[in-house]
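Written out below as structure tokens is the structure these notes cover.
The other protein chains are all here in position, but one chain of the complex has been omitted.
After this line comes chain A, so read on.
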């Protein structure tokens, strides 16, 4: 298993070469969502097509997720950006900016990275990311309820006793992350993005959202306020764009990367 020691922690990484006579250009780095997510959601959907289109790809499990190390603290956005910067440095990918593609909370993290470390970022793709409104409170509430349920029902042990190993492992991982790290309090300390943040954004953005997503108003505000933001709304889907509207998302992302490669070349 590819574990990269960043000097801060060990992160599970997967790198794919850009294949075929594609455009090359900046490496594409994928940022997955929170708690139950890991790099496999992008590995199984967008990573292959992006690699085959000629772009070098980096996927990694964020702190505490998937097969990466799970330290007890450091689940705030600034630490996540520092983890990303350290990883890019450890892999020698910090000499030129990268394309960031983030799903859900990974998209919010991508946007935060572009605001605090624009030197790392060539462009952004945000997939149904939490941006405005009460998302911090909503997410904190949802995670807190889940944490209580996991702690008191000992559901992981029950599932293991029933021989349902996959569910037992998944819930044990979520239990450890929610009840034995500072993740929930770190998320609770986050703040929603503002129109001022969007206006200060100096990197091109593609925002891909589900037609029925509750998060769509935030994306519309981003598209209004940011200097260079294209909003792509996919029909018949809510928040789960990556898994349920994969084809439409793939088309939008590959088209965008092609256009960016042309712009960089030009």
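By our rule, contacts are C-beta pairs under 8 Å (C-beta built on N, C-alpha and C of every residue); 3 or more make two chains touch, one makes a residue touch a chain; residues count from 1.
Just so it is clear, contacts and distances are computed from a predicted model.
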| item | value |
| --- | --- |
| Protein name, per the UniProt record, of whichever chain is missing from view ("Extracellular solute-binding protein", "NADH-quinone oxidoreductase subunit N", "peptidoglycan glycosyltransferase" or "Acyl carrier protein") | "Acyl carrier protein" |
| Of A:47, A:222 or A:241, the residue in touch with the unshown chain | A:47 |
| Residue, one of A:14, A:179 or A:225, that touches the chain absent here | A:14 |
| Selected from A:2, A:148 or A:161 as touching the chain missing from the view | A:2 |
| Option touching the unshown chain, where A:5, A:154 or A:169 are the choices | A:169 |
| Where the unshown chain meets chain A, residue by residue | 1-2, 14, 16, 38-41, 43-44, 47-49, 51-52, 61, 66-67, 164-166, 169-170 |
